[in-house]
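Got a structure here, written out as structure tokens. Questions coming.
Note that this complex is displayed minus one protein chain, with the remaining chains in position.
Now for subunit A:
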Amino acid sequence: MIEVTNLEKSFGDAHILKGISTTFEKGKTNLVIGQSGSGKTVFLKCLLGLFDYEKGKIAYEGQVFAELSEAEKRNMRAKIGMVFQGSALFDSMTIEENVMFPLQMFTKQSKSEMQDRANFVLNRVKLKDANKKMPSEASGGMQKRVAIARAIVNNPKYLFCDEPNSGLDPKTAIVIDNLIKEITEEYNITTVINTHDMNSVMEIGDKIVFLKDGLKAWEGSKDTIFRTDNEVVTDFVYSSNLFKKVRRMYIEDNS
């Protein structure tokens, strides 16, 4: 479980996060949604310790990240997997080497053990016969799978994904979403996903935190987001006509 209390973050004069509190539970896919530029990435990077923040507290199972010693932080980092928006695969390495990289860094496994483990997770994300390819030779959907494989290869307790399905076609996007959800439940990981994709919200939103103007404007789940009367949420969720229609049908069905 991750607890965030009153998180504030600025860049110079730009106050990006203005005091955000929430919790993310284990075994659940927690979604952070909001418009482009609403601070989702900044929020995630604060959670990861990539950005310093001015105020607030971030605790992993009660341990405050900022208060850990260097060695403890390194230990903690070994338990975190991250899928970046653009996959962020190392382009000088093959797909297999990318997936083996965290093992090489954090474990004392032999080369063949690492290869076995890499093959196992590549299989898990349904990617076969691509081990020796370079990331530049893989499609966007494949790169995303590799990024997920690299993020989970060292059995993380926490998984962070920044817009994991941006730039993918809708079908592949749903496959990736479901893959993340399955893995989260299978290994009981605390997963936090940034997205502005309403399909993801409906498919996998166990918990949803809605950011607007640097504040948490709403919080709920995929079941409650359709019923809420909160205007900022409905404005965002039903910005497309398709979703307006879906909502009407949903409410009729359930009444």
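Assume a residue touches a chain if its C-beta (ideal position, glycine included) is under 8 Å from a C-beta of that chain, and two chains touch if they have at least 3 such contacts; residues count from 1.
Note that in this section contacts and distances are computed from a predicted model.
Hidden from the displayed complex is a chain whose UniProt protein name, among "Gluconate 2-dehydrogenase subunit 3-like protein", "Cell division protein FtsX", "Phospholipid/cholesterol/gamma-HCH transport system permease protein" or "Pyruvate ferredoxin oxidoreductase subunit alpha", is "Phospholipid/cholesterol/gamma-HCH transport system permease protein".
Of the candidate positions A:K18, A:K57 or A:K73, contact with the unshown chain belongs to A:K73.
Shown as candidates are A:I58, A:M82, A:C161 or A:I176; the residue that touches the absent chain is A:M82. Check A:N6, A:Q104, A:N123 or A:S239 against the missing chain and you find that the one touching it is A:Q104.
Touching residues on subunit A toward the chain that is not drawn are 45, 48, 50, 73-74, 77-78, 80, 82, 84-86, 88-92, 101-102, 104-106.
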